[in-house]
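Just one protein chain is left out here, and the rest sit where they should.
Right after this comes chain A.
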Amino acid sequence: MVRILRNTKSAAVNPLKSSQPLGAAFAFLGVEGAMPLFHGSQGCTSFALVLFVRHFKEAIPLQTTAMDEVATILGGADHLEEAILNLKTRTKPKLIGVCTTALVETRGEDCASDIANVKLKHAEELAGTEVVLANTPDFGGAIEEGWAKAVAAMIEGITRSGARTRQPKKIAILPGCNLTVADVEHLRDMVESFGLKPVILPDVSGSLDGTVPDRWVTTTYGGTSVEEIRELGTAAQCIVIGEHMRHPAKVLHGLTGVPFAVFQSLTGLRAVDRFVSLLSAVSGAAVPARVRRHRAQLQDALLDGHFHFGGKKIAIAAEPDQLYQLATFFTGMGCEIAAAVTTTDMSKVLQKVPAEWVQIGDLGDLEALAAGADLLVTHSHGRQASRRLGIPLMRVGFPIFDRLGSQHKLTILYRGTRDLIFDVANIFQANQHAPTPEALDPFRKREMPDELRSSPLTRH
C-alpha cells in the first residue's frame, strides 16, 4: 500500500504543476482546425501561450476573452460571445475549445448556458464551427485533468450518440497527455501494422509535430478531424492510455456503447506485450515480423542496459500517470524510487506506484527529498534543483523549454522503452564518478555524504 502524503505547506515552492486550462488547451490543439479560447483575463492566455511556445518552438493558436475589471464585476458572457464571433470571422476554425479559468469560475459564471445562448442566437453565423466547453478552473487539477476534461467535452459535444453499426477494424484511441508526438506517431504505425484503422483523439502528432506548411495558418493544422470525433461511436473498440483517460472513455461508452480497455502505461516489456496481444486478438492478425524484431531489440536493450540501473536511486516528480509510467519503468530495471512527488491525490493510479510513499507537492519538495539520489526525473524546471544538488536531471513531460526535440522523443512501446533505457544509461555513464582511494577506504567516516551514493563498485 502506497502512502499518500498530503501537502501541508502554505507556500508552494517551485511549482510542479502547469495549470488545468493549459491542459485543456493542449488537448484541443490535437484537433484539426482548432482554436482554444481561455475565458479569463489576458494574462491567463499569455502565460500559457508563452509556455507552449517555449516547449514546442511553434506558433500556437490560443485566444482570450480578455476579461477586464468591468466584465469581472458585471459578468463575462458578452466577452465570451464577442470572442467566439470574432474568432469565427477571423480564423474560421472548425472547433473553438473554451477553457474556463479561475477568474470566471470564482465568479460562478454559468458558461455552459452562456455558450448555449451564443449558439442559439448565432446559429447561422457559427455553422461549420463546433463550440465545446471544458470547466477548468486553475485552482483545481493540473494538465492531466484539463486534458481529460477537454476530451470528454469533445465527445459529449460532438460525437453522435446511440448504438451505431460498428466497423470491425476501427479502433478509437484516447491517449493521455504524457504521450509525445513521436509516441502518437509510433502508436498509429503499430496499430496499423495489424490491419486496424486507428482514430486517435487528441492527435498531437498531426498538429504539434513541427513542420513547415506552405502558407500561414492561424488555427491548428493537422490532428483529429471534427468528422472523426463525430463518428467515434462506430469504432469496434476503444483503447485508453493513462488512468486519467478512463473518464472520457466512460463518456464515450455511455453515449455509444463502445467498449474500452485501459492501459495505465505502455512503457515496459510486459505492458507492451499485453497491448500487442490485444491488437492481435482484436484484429485476428499475427504479430508482424517488424514488431517481433522490435521486441527482440528491447530484450537486448534490457540485457545491455541493466548494469547501469541496478541499485540506483531515482527521484521523480510528475503528474500521476507519468509518475506511474516512469516509476514502473525504473523499478522494472532494478532501480529504487527514492522520492515520488505528484500534483494531485485524486488519481487511482497512485496506489500502484512502486514507491513507499508519494508526496503531493512541488519541486521544492522534490529538492528536499532527493538528496542522495542518483537521478532527478522531472520537467525543465527541475534544472535549478539539479544544479544545487549536483544530481543529473532527466527531462520528461511538460514543459521542456531548455532542450530541443522533446516532442520527438519516443517513450512507449518496445522501441520507446528501448530508447528510454539508452537515454538513462547514457546519463549515468556521462555522470560517472571515478573511484578514488578516499571513497573506497573502508575506514572512512560513515557519515560522509558520499555514503548515500550508490557504490562506485557497481559493475559496468
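Note that in this section contacts are C-beta pairs under 8 Å (C-beta built on N, C-alpha and C of every residue); 3 or more make two chains touch, one makes a residue touch a chain; residues count from 1.
The rule is short, and it goes like this: contacts and distances are computed from a predicted model.
K.L.:
From the names "2-oxoisovalerate dehydrogenase subunit alpha", "Peptide/nickel transport system substrate-binding protein", "Nitrogenase iron-molybdenum cofactor biosynthesis protein NifE" or "sulfate adenylyltransferase", which one matches the UniProt record for the unseen chain?
P.N.:
"Nitrogenase iron-molybdenum cofactor biosynthesis protein NifE"
K.L.:
So which of A:Leu37, A:Cys111, A:Val151 or A:Val276 would be touching the chain we can't see?
P.N.:
A:Leu37
K.L.:
For the chain not shown, which residue from A:Ala12, A:Ala236 or A:Leu302 touches it across the whole complex?
P.N.:
Of these options, the touching residue for the absent chain is A:Ala12.
K.L.:
Out of A:Thr65, A:Asn178, A:Gln237 or A:Ser347, which touches the unshown chain?
P.N.:
Only one listed residue reaches the unshown chain, and that is A:Thr65.
K.L.:
In the full complex, which residues of chain A touch the absent chain?
P.N.:
9-15, 17-22, 37, 40-48, 50-51, 53-54, 58-59, 63-69, 72, 79-80, 82-87, 90, 101-103, 106-107, 137-140, 142, 212-213, 215-216, 218, 362, 364, 381, 384, 401
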